[in-house]
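These notes are about the structure you will find just below.
In this view, the complex is presented without one of its protein chains, the others remaining in place.
Labels for the chains are A and B, by order of writing; each one numbers its residues from 1.
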Amino acid sequence: MSDTPAPAPQSRLRRAWDSDFTWSFRHAPVAIVSSFVVLVLILAALLAPLITPHDPFNPATLNLMNGFTPPGQANAFTGDTFILGTDDQGRDVFSTILYGMRISLFVGFAAVLLAMVIGVTLGLLAGYLGGWVESIIMRVADVQLTFPAILVAMLIFGIAKGITPPEYRDQMAIWVLILAIGLSDWVQFARVVRGATLVEKSKEYVQAARLIGRSPFSIMLRHILPNVLNPVLVIATISLALAIIAEATLSFLGVGAPPTKPSLGTLIRIGQEFMFSGEWWILFFPALALLALALSINLLGDWLRDALNPRLR
Amino acid sequence: MLAYIIRRVAQSILVLLVVGLVAFAMFRFVGDPIDNMLGQERTQADIERLREQLGLDQPFIVQYWRFLEQAIQGNFGLSYRQGRPVSDILIERLPATLELAVVSGLMALVGGIALGIFTAIRRRGVSANVIMTLSLVGVSLPTFLIGILLIYLFSVELGWLPSFGRGEVTDLGWWTTGFLTESGLKALILPAITLGLYQMTLIMRLVRTEMLEVLRMDYVRFARARGIRERAINFRHALKNTLVPVITITGLQLGSIIAFAIITETVFQWPGVGLLFINAIQFVDIPVMAAYLMLISVMFVGINLIVDMLYFAIDPRLRADRTQGGH
Partner (left out) sequence: MTDTPVLSVHDLVVEIPTRHGVLRPVDNVSYDIHAGEILGVVGESGAGKSMTGNAVIGLLDRPARIVSGEILLSGQPIQGLKRDVIRKLRGKKMGMIFQDPLTSLNPLLTVGDQLTETILEHLKVGQTEARKRAIAALEEVGIPAAAQRINSYPHEFSGGMRQRVVIALALCAEPDLVIADEPTTALDVSVQAQIVALLKRLCRERGVAVMLVTHDMGVIAEAADRVAVMYAGRLAELGPVREVLTQARHPYTAGLMASTPLASQGRKRLRQIPGSMPRLGALPTGCAFHPRCEFAQDKCRQEPGPTIDRCDGRAACWFPLTAKQEVSA
């Protein structure tokens, strides 16, 4: 009866290439460009010590005479040239940006990871166990959601700063930032994971797994978790952009990364002082780097959301 | 409906109690209040006396209750940094923040809803797509960068508008306003745009998404099948249904304008409560932090309550128990 030819055997690679996901990636120039930019920026940040001509935080290599060198021009006193110029202390702006991006990205990734672990765990527990566990978790989430994340982060930062002894504050600042941003951002994950868990829980395969006596822990881990990964991935991407912006904002406000370990936000804070006196490059390039980073991650997240959620297309 | 309101009010009070607990815990456990209030020269007797005076020897719950009593009367003690009553400082600074928040909130609301509708209706149009792309740039641009950009353009390069401060303000006794002088209004423009732009893009994207969702609904198809004109479908059928979810999130957004004012106020050195809060964090000025937290929680919770009440005005399904007499 079946006289239609059997489909030609396809390699796994071929199937992945043809899948809807990669198809929509290949046909979205925005996604290609932005993921390229993200990759380049991440690589540049990771390889900063290899790429940068100077270590901006090693006082031995700094020459105060190099201060305020405009980009691409030779310094009047020393004759040195810097591709993006130097700041007031003679630090190479290009190098500070790469090192700053390292800190921004590190804080961003770590904070999102923290938020994700907390949020996914609590969301799974709330959705699977229900009852008072769910009530408590979701009430806390509701209360926290009443307040903007950035405010919560500031508050956590302020409290943590109050608790840490002054001599450790600069050292701890990065970790406090991660904690503050991570704790301010878990709610999104928890809500989505809880919703998805409720849906999955009622499906037959989970019911079946329960009937044959699988432990709740293994059901959550092996059956439910894989099914909530898509939305979690989307939220994580968008959260990453938000976390990087939050970090930059806190640092810009002076309640984040200290000047001894400047992130992009700290650099912009420093650069702002020179805006009126004409040394625009100290402000401009870090700002541009931050914008490129945040924008390309956001565009990627936006595309990802559409690609994984066909209904919105 | 009454039961619902009572429940919501009870929930709000619970939220405020929790926030109060956080604020109190800050007072009690972040740094030692005794350390903060007494100078270097102190005797054990001084410490004991102050401890008793402040009630620090009482059980935790009693202390918390006292703290709440004081907080309701607006008494948050003295600022560690300025040595003046925190409530005085807040009252002095509040008008600046509220004026800024109201102006940018209105801008965000009107602009956001209008642009959201436009981009939803002209989904495939060129201008709608340009606006959507720009809005993504707007969301990715941190507020402080927008502020800096505006300062650079309009203050540094063009020299049209002031880059910091509130301009000349008129003192009305209980309120200071910048609305009545030219320099006050000029000084308001850049901060208001900075603060409103981000919220505007968010509201716009939200309105667009909701509206597209509603336009896919069966009742919109049915209205189309009855030959209702597009205008009426968009503005009578779709917009009203769009507003229900939009109101919730927009309400929260407007609340967060007060929080985001912290950033704008820092960029423009705008003398409001946000700038006060940032300085308080930098100097670990706990009473100011706690008081600010309580103040803005009251505002948030109030806004949330109003938003909930607005539902009733828009959605007849929620009014069900009142109109069911017709059955």
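Criterion: a residue touches a chain if its C-beta (ideal position, glycine included) is under 8 Å from a C-beta of that chain, and two chains touch if they have at least 3 such contacts.
Not measured: the values here are computed from a predicted model.
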Among B:59, B:159 or B:227, which residue is in touch with the absent chain? B:227
Under the stated touch rule, tell me which residues of subunit B contact the chain that is not displayed. 217-219, 221-230, 232, 236-237, 240-241, 244, 314-317, 320, 323-324, 326-327
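Assume only the chains that are shown with their structure count from here on.
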Taking each chain's mean CA coordinate, subunit A and subunit B are separated, in whole Å, by 25
Residues on subunit A engaged by subunit B in the complex (per definition of touch): 143, 145-148, 150-151, 154-155, 157-159, 161-163, 241, 245, 248-249, 252-255, 268, 272, 275-276, 280, 283, 287, 290-291, 294-295, 298-299, 302
Complex contacts: residues of subunit B adjacent to subunit A: 15, 18-19, 22, 26, 29-31, 136-137, 139-145, 148, 151-152, 156, 163, 252, 255-256, 259-260, 262-263, 266, 277-278, 280-282, 284, 286, 289, 293, 296-297, 300-301, 304
